[in-house]
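Omission of a single protein chain aside, the complex is shown with its protein chains in their original locations.
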Amino acid sequence: MRKLKISRLNAFLLALMTVSLAVCYFFLQNDYIFLVLNIIALQAIAVTGLNILIDATGQISIGHAAFYGIGAYTSALVTVHLGWPIWAGCLASLCLVFLMSIILAVPTLRLHGHYLVMATLGFNIIVSIVLNQWESLTGGPSGFPGIPQIASGDRNFFLISTSTLAIFVTMTLILMQSKTGKIFKAIRQNESAIAASGINVEMYKIFAFVLSSLYAGFAGFLYAHYMSFISPKTFNIFRSLQWVTMAVVGGMGHITGGLIGTAVLTALPEFLHKFDEWHVFFYGFLLIICLVFFPKGLAPTVSSVIKKWHCSKGVRPPTLKKVGGQENIGQITLLPGVVGHADKDDLPLRLERVSLNFGGLQILSCISLTFEPGTIYGLIGPNGAGKTSLFNIITGFVRPAEGKVLLGGHDITKLPPYKRARLGIARTFQTVQIFPELTVFEHLLIAAGEGNNSFQDMLLYFFELAHVRNTPAGEISFFERKLLEIARAVSGRPRYLLLDEPCAGLNEAEKNKIISCIRQLHRHGVTVVLADHHMDVVMNVVDRTVVLHQGRILCEGSPHEVRNHPDVVKAYLGQETLRGKDLQC
Amino acid sequence: MLKVKGLVCSYDGIEVLHGIDLEVHRGEIVGVLGSNGAGKSTMLRAVAGLHKPDKGDVIFNNESVLNLPTHKRVERGLVLVPENRQLFLSMTVRENLELGGYRTGHHPAVSLMEQTLDLFPPLRDRLNQPAGTLSGGEQQMLSIARALMTNPSFLMLDEPSLGLAPLVVDEIYQTLVELSKNNDLTLFIVEQDSSRIFNIAQRVYLFETGQVVFHGAPEQLIQKEEILRKAYLGKKKGEQP
Partner (left out) sequence: MIAEQLPQYFVSGITAGSIYALIALGFCLIHNATRIVNFAQGEFVMLGALTTISFVSDLGFPIWLGAILSVFIVTAVGLLLEKGPIRHSKDASPLTLVMITVGASIAIQGSGMVIWGKDAHTLPPIGGYHYIRVLNASVIPQTIVIVAVVTVLLLLLYFFFHRTMVGKAIRAVSENSEGAALIGIPVRALVTASFGLSGAIGAIAGILVTPLTTMSYQSGLMLGLKGFAAAILGGFGSFPGAVFGGFLLGLMESFGAGFVSSTYKDAVAFLVLLAILFCRPQGLFGKVQVRRV
């Protein structure tokens, strides 16, 4: 098993916490403090789960107390009314929480925007109302007493709560550093790019949500069997908002930060007991101050302050300027046939009568094209001709209004981007899409299907990125980012590689490097489709050209044929309009 | 009229403009050419106030506008017609035009609206249609017409020919040149279709990877190294393949 990496700051904080807790246990006599600490521990479990959700999806739930409540009440009900043992109650709780969270997550996580927030909010309120009104089941507002206890006394439970917390936190840290955790981070940073790499984003988001709900549900189960008495007030929307405040103050997505946030915000009202009236106001005010001035939260702010302090003492380059193009074209070549599948028996990619419009504008009309494996294609046309839209349709980011996309005769028009990526259709984007916080190597790691480190390292050498293998992508130069994006697309061993203006923004030497990479990839079995608006740049490298003009195919052929074609010459010299009267195919 | 000094801009930590200096004088038509990714749009957006530069200054009529928000620059007559038009698609053509007159008064002068519609007759037929139902060419016309309603003295255009049929572009450019002559309107145009610029501009700037690599009269640029031009401009009018 891989070693768990913990930053120095985190390690220090965790050690500090463990020591303080141990001191508390052995030296404190006041039982009330243990009550507070136990509550802190349980809330911290839930907040840790919340941080997983934030880290994975960039979205937040303001209804997680509902799962706390479901966990608590389910176990209470089965242990008290049905006489089940406590461990069975735990299982029942987790099952119900699992079910409810799936029902909530599946429809809402595939939507963009704040829908998850709204759905969790609505869910929490409904659960609160049910807990309050269904008196025969839950005892209503007066509460549910008599729940069997898991440990007698606050001090004994303290051992359970802290060890459970420790287990959950360790599990979470391991998860966050695994490949799944990197994929979570990638999803949060750039959803389109990760979908284009063949990752089923929806599945990961649902997984993150369900996991975070289970954390809250388990905490609820423990709570019920600790307090022995539960009432709906504990599981209402204010509790959810409190947890969110703890996550935000500690640092959204930051596990250790969440622990600190929980501890501080649970303990604080205890100290402010005199100002009981003001504690609600204080919460809101604190939340605002944190968000306005420290949007990243306390823990990341502190750690970046420490980092800056370290750097001011050492040498550190400022924002990277554009580095000059590499002089030596890569001598290292890959083993033959190891990249793609493009022999002539492989599947052709075909577009049949594809049309696309948007807001009254006809973007593509009646496009029928076939891409044969083993060729380099150039898709040419001025800006606005529809090249990117065509790529979007081929890769699944946009659905055509009419027409089909076929791979080897199979209709893939309805498949989402990640499935097409897995079928071997990879792409890059017109503006470079990377994950700024992930290292160069991690980009290739998450895009590749099967784990095969040696292939990814070979790619790094091929694209001359080995020297920045462990550098976060946000810190490498523009040219290196362009290479990284192509490398990422290739790491899935695609059949077809669609490059959208790969040379934009590069100087002469850099352009030549890209073109040489393309040639080599082609030799190693990748069918390349290159989109650009300048004929002359790509004419030297492609075998076949397709000219797009105002959403239609103007002509197709070899570069020489196309360059001399009368329609093309006219279009580029602007002597005649080619807007045809017929829009039928 | 417009002076840009030492403009440095970045996106996502990457510097895309490395110190741009340029000037446009009153009454001129100046073109900006260069391939995608060279930074031309970024420069226009920075001048319009949509993008905050890291360094440098933008001086308009001897006043630094660097710290002014976009709408205040419009008040001073510095107006941009952006690349993707940014129309209010669900609002009617008339409403889009009226809003162009927002800053000049609470109800736009009828005469200004009439003048603008005279310049772009197709819009007159569609006054009450939502802007989203117009064709590409008509939307571009509306975008320019709306900008004209702000009564600019300095009009910048970002790739006005984008995605449009050549005949339509002809019409638009004709109108622009007329405006330049009759209304003392200074034009600053970013284009990918270089032939258009060569026909109407007194001076051109050539951008390459975030820097100005040439500026001067169009004829001078044409005579310069054929390789440089071919590499970044594609074909020019009349050139044999």
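Labels for the chains are A and B, by order of writing; each one numbers its residues from 1.
Following the convention adopted for this analysis, a residue touches a chain if its C-beta (ideal position, glycine included) is under 8 Å from a C-beta of that chain, and two chains touch if they have at least 3 such contacts.
Since the model is a prediction, treat every value here as computed from it, not as a measurement.
Undergrad: Just to confirm, in the complete assembly, which displayed chains does the hidden chain contact?
TA: Its contacts among the visible chains are A, B.
Undergrad: Where the complex has a chain not shown, which of A:P145, A:P295 or A:G408 is the residue touching it?
TA: Touching the chain that is not displayed is residue A:P295.
Undergrad: From the list A:I129, A:M203 or A:I306, which touches the chain that is not on show?
TA: Touches the omitted chain: A:I129.
Undergrad: I'm checking contacts with the chain that's been left out. Which of A:N51, A:T79, A:S93 or A:T108 qualifies?
TA: In the complete complex, the chain left out is touched by residue A:T108.
Undergrad: For chain A, which residues reach the chain that was dropped from this view?
TA: Residues of chain A in touch with the missing chain: 58-60, 62, 104, 107-108, 111-115, 117-119, 121-123, 125-126, 129-130, 133, 192, 237, 241, 244-245, 248, 277-288, 291-293, 295-296, 358, 388, 392, 397-398, 429.
Undergrad: Just the residue numbers, please: which parts of chain B touch the chain that's not shown?
TA: 48-50, 69-71, 74-75, 79-82, 85-91, 95, 98-100, 102-103, 106-107, 146-147, 149-150
By definition in this document, only the chains that are shown with their structure count from here on.
Undergrad: Rounded to a whole Å, what is the gap between the Cα centroids of chain A and chain B?
TA: That pair's centroid distance is 38 Å.
Undergrad: If you look only at chain A, which of its residues touch chain B in the complex?
TA: Those in contact with chain B are residues 319-322, 359-361, 382-385, 436, 474-475, 477-478, 481, 501, 504-508, 533-537, 550, 563-564, 569, 571-579.
Undergrad: Mind listing the chain B positions that touch chain A in their complex?
TA: On the chain B side, the touching residues are 10, 12-16, 18, 35-39, 89, 132-136, 139, 159, 161-170, 192-193, 195-196, 208-210, 230-232, 234-235, 237-238, 241.
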